[in-house]
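Only one protein chain is missing; all other protein chains are in place.
Order of writing sets the labels: A, B and C. Residues in every chain begin at 1.
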Amino acid sequence: MDSRISSTSLRVRGYHLDGYGHVNNARYLEFMEEGRWAYFDERPDLFRRLQRGGLAFVAVNVNIDYCAAAVAGDDLELTCWVSELGTRSARMAQEIRRQGDDALVSRATITFVLLDVAANRAIPIEGELRDLLAPLVLVSHREA
Amino acid sequence: MDSRISSTSLRVRGYHLDGYGHVNNARYLEFMEEGRWAYFDERPDLFRRLQRGGLAFVAVNVNIDYCAAAVAGDDLELTCWVSELGTRSARMAQEIRRQGDDALVSRATITFVLLDVAANRAIPIEGELRDLLAPLVLVSHREA
Amino acid sequence: MDSRISSTSLRVRGYHLDGYGHVNNARYLEFMEEGRWAYFDERPDLFRRLQRGGLAFVAVNVNIDYCAAAVAGDDLELTCWVSELGTRSARMAQEIRRQGDDALVSRATITFVLLDVAANRAIPIEGELRDLLAPLVLVSHREA
Partner (left out) sequence: MDSRISSTSLRVRGYHLDGYGHVNNARYLEFMEEGRWAYFDERPDLFRRLQRGGLAFVAVNVNIDYCAAAVAGDDLELTCWVSELGTRSARMAQEIRRQGDDALVSRATITFVLLDVAANRAIPIEGELRDLLAPLVLVSHREA
């Protein structure tokens, strides 16, 4: 796998499901968040740079496709990468695939702005942080 | 308010928040689902028609904007309407506004297909169900 | 109803359920938290006293019975009262009943300590706060 992509996995449990026996729509956003935390776990320099600067990436849009229903016992592979780096916002692309048959369960594009937490306002993505992010960008075919 | 729009409200509680003290991204999808259930509560004919036919609207895409952070104690107004009715899919538009200052907290467009639950496959939206839905469509300015 | 008891209601939705079509165990704790927030909503003096003092009641034990399964569409009545007031801890009793047949769905006793948030340590329940709480205590038969 491309080194710019992070991957983690989780097993679907009873508490993830809704009354149809499928993973509930809202849970997928928790799975996506799990995938993003794994991304930062693997890039401690990036995470520390954000923390040191009192900065946080805050989601302003999530566009998520539900492609196939995941059920209890499914082992899901969550992948995550930076797909776009603008001046005022950045995007991450994420996919959830079922291990075994590699079926695409869900995919999402999340748009972030960079927040100065203390000032509670969005600021440009520039300087050292931009230098850290630039080599991580992977333009996916879907969006190219 | 236009009779094609349904509205319900809820108060933000501690368990809705994440570590930043804001409502977590994933929770908004539960709030949106709450808004859609309220929509069907007000249209029992529509709901019964779905149940009688062994049909369910299943989300295939959610496109959600996070516009302002809601915090504990905020009273939120959830509105919901059908914004598009195609042959193979339909769309609902939803908004979450903070009562008091009417600030837009979040808005979303959800795309559904109609599922024949027993056969587990998408079917066209036609016949009696289409006749029930057609007068409910409200094309919102944002999407017009 | 005894004025020392607070009550609120909610309707069970699809996202509250698990794969069995029943409200999931963990969700009941969110319902119980909802019931406690309603309790404080009705007693703003008590809530302000806590906030002004930098104090919070923090749960150290939850003992919850699951008596009947709630399903989608059920309207639940959540009641809540202070059942015990000790020097070092207090207890709230909570019940969830299904409206209509008044069936007991769940009941719980939650034990709290009083936290000095800044110091992050438990302190005795005394002085003005104790005076506010004392008249609210309702010893329930179950625990008497």
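The definition used in the following text is that a contact is a pair of C-beta atoms (placed from the backbone, for glycine too) under 8 Å apart; a residue touches a chain by one contact, two chains touch by 3 or more.
Predicted model, so just to flag it, every value in this text is computed and none were measured.
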| task | Decide which residue listed in C:Arg27, C:Arg43 or C:Arg130 touches the omitted chain of the complex. | result | C:Arg27
| request: In the full complex, which bits of chain B touch the chain not displayed? Write them out. | output: 14-15, 17-21, 24-26, 71-72
| field | Residue ranges of chain C at the interface with the undisplayed chain | value | 20, 25-27, 29-30, 33, 56, 58-67
| field | Footprint left on chain A by the chain that the document does not show | value | 11, 13-15, 30, 33-34, 37, 41
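Heads up, the rule we're going with is that only the chains that are shown with their structure count from here on.
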| Most centrally placed chain - per-chain CA mean versus overall CA mean | B
| remark: Of all chains, the one whose CA centroid lies most distant from that of chain B is C
| Counting in whole Å, what is the centre-to-centre distance of chain A and chain C, each centre being its mean C-alpha position? | 36
| task | Starting from the mean Cα coordinates of chain B and chain C, work out the distance between those two points in Å. | result | 30
| field | Distance between the centres, which are taken as Cα means, of chain B and chain A, whole angstrom | value | 24
| field | Residue numbers of chain C (touch at least two other chains) | value | 14-15
